[in-house]
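Every protein chain of the complex appears in place save one, which is left out.
As written, the chain order gives the labels A, B and C, with residue 1 at the start of each chain.
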Amino acid sequence: PLRAKHALSNEDIMRYSRQLLLPDLGVRGQLNLSKTSVLIVGCGGLGCPLAQYLAAAGIGRLGLLDYDEVELSNLHRQVLHGEENQGQAKALSAANAVRRLNSTVECVPYHLQLSPENALQLIQQYDIVADCSDNVPTRYLVSDACVLSGKPLVSASALRMDGQLTVYNYRGGPCYRCLYPAPPPPETVTNCSDGGVLGVVPGIMGCFQALEVIKIASGQGSSFGQQLLMFDAQDARFRSIKLRPRQAGCAVCGEEPSVTQLVDYEAFCGSAATDKCQRLHL
Amino acid sequence: PLRAKHALSNEDIMRYSRQLLLPDLGVRGQLNLSKTSVLIVGCGGLGCPLAQYLAAAGIGRLGLLDYDEVELSNLHRQVLHGEENQGQAKALSAANAVRRLNSTVECVPYHLQLSPENALQLIQQYDIVADCSDNVPTRYLVSDACVLSGKPLVSASALRMDGQLTVYNYRGGPCYRCLYPAPPPPETVTNCSDGGVLGVVPGIMGCFQALEVIKIASGQGSSFGQQLLMFDAQDARFRSIKLRPRQAGCAVCGEEPSVTQLVDYEAFCGSAATDKCQRLHL
Amino acid sequence: FLTTICLEVGGAELLFDGVKEHQVTLPGQSDPWDMKQLLVWIQRNLLKERPELFVQGESVRPGILVLINDADWELMGELDYQLQDQDCIVFISTLHGG
Partner (left out) sequence: FLTTICLEVGGAELLFDGVKEHQVTLPGQSDPWDMKQLLVWIQRNLLKERPELFVQGESVRPGILVLINDADWELMGELDYQLQDQDCIVFISTLHGG
């Protein structure tokens, strides 16, 4: 748990002066930010801008989780990494970049794959979780772990010229499973490696995630509980969708949950927890 | 002028593989990007994410213009700069950061104030101009210079929790003066230094600028000629406004223009070309 | 009942030949159209290839979210919802990339 900060230092006041002026944030909101810890699952196209703007805004602690290493094909959208970081763990590369921007943020890199074995123990240490992952099994895993530990989940995704964002398990709203009780057939899932993605589209969606995390952490509250934001970059069109409420029959957050601990999500989804899409033959 | 690239190198194909897959971009769009030069006026809250995503996407040449030096109070939103860059010219700091991300982009830092004396000569060397400035005189100067040199202007602005974006002087659409023939009274203008700004708001608007520049440069075309995008970060609300067409009576792009060369914009606006808002007493 | 609706595809997957918006007039019938009948009609008339990317049993396949006039169809009665003239039905493919 983070040491509660009771006052801003002179350096804090200088650094955050432009946002301290905001009536919706102010000193109280800034102190709230400094007390909040956020776990970012995935340091790719979404996680990079998200980590960047949360660190810049003065979030207290940032967990940066990714099992992967930086490759040249990441750099068109994963803007925290540089050419010199190729081959390096993304979690470390992201943590170093974030520290250059704001050394007062506590940065914890996790160079590992989130799994049913480690997810609860990790997520319990954070106040807010951001899903910036790139595959279906991880999305169910993160959501179930957030329900079981009672954490709000700021989730975004992007593919080609499209993006989506929802805040799950927030103020009594639905979880990921409430919306998607059954996983999609693996052959219908298109990943960024197969379908491509315009780099600035996850850039925009990751910035939206940062905005919603900041609003939740500072006490303003998010606009996207039980709400889906759809972004179409080709027509520059936005759409806000009213979603179903928390489902009484949901397997994990419902009244008689059948999922009371984490399960095998690769088996559940029939696909591997990477974006190098292979179908699992079980 | 940029050397026209006729083919992608193997390294280009690796680097841009995820966006080469997009039907809307493809090899042709990528080659178009590599032939395009963009001048970014202002390396602050808007210019940083814009430069980042344009460089990542493989724009050919990036002009980075700013007269200012990096200060601690910039770092909550100007995410290309780091703590170690305090005191350094923003144009240089931004250029160095961009080169780490993509060394194949030609980066030209300009540590100077855009002025009626240098604007035309600079803008003539670029295909697209992005207004990321922070004051009224510069916004009129950039727009007039774009009209006089026939360049599209991708313009954004941000304050507190609000953002605006329009593409001016594009495909026969209006210029900045068509919309705002007279400058606002200086005492009605709130700058980020006075009113504050949440860092991720210019982050989002700068990313939108990058998206529109990429769409124009690659040949897809922008959605925001004669259109105003308004973003309200507090309610996470977007609004697209149909604007007036090019005005026959416009002082610079109209049928009998009275402005046929650049003028004294500080005198015209009655304020200085910085965001440290002082009224000029002339 | 003669009903004209708009059908839209959101998200990245190109179900209907890459066209994002369709204006569709459903054939006249004695009862109002419901969503269950609409899905059958779409499958027969718009999805000539690989219907399994769209339907499963008598509903849409997992991973597709259905909107009726910008609201989750779960709020509107799902398969039993009776279509009104000028309704806008959107099929969203959930995205998973990052």
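We take it that a residue touches a chain if its C-beta (ideal position, glycine included) is under 8 Å from a C-beta of that chain, and two chains touch if they have at least 3 such contacts.
Keep in mind that what you see is a predicted model, and the values were worked out from it rather than measured.
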Give the labels of the shown chains that the missing chain contacts, considering the complete complex.
B
In the full complex, which of B:Ala89, B:Leu114, B:Ile128 or B:Leu159 touches the chain missing from this view?
B:Leu159
Looking beyond the chains shown, say which of B:Gly44, B:Gly60 or B:Pro152 touches the absent one.
B:Gly44
Touching the hidden chain in the complete assembly: which of B:Gln121, B:Thr190 or B:Ser258 does that?
B:Thr190
Residues of subunit B touching the missing chain are 42, 44-47, 131-136, 139, 156-164, 179-185, 188-192, 195, 197, 202, 228, 230, 232, 239-244, 275
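We take it that only the chains that are shown with their structure count from here on.
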Once you find the CA centre of subunit B and the CA centre of subunit C, what distance in Å lies between them?
41
With chain centres taken as the means of their Cα atoms, state the distance from subunit A to subunit C in Å.
30
Of all residues in subunit A, the ones touching two or more other chains
160-161, 192, 195, 197, 240
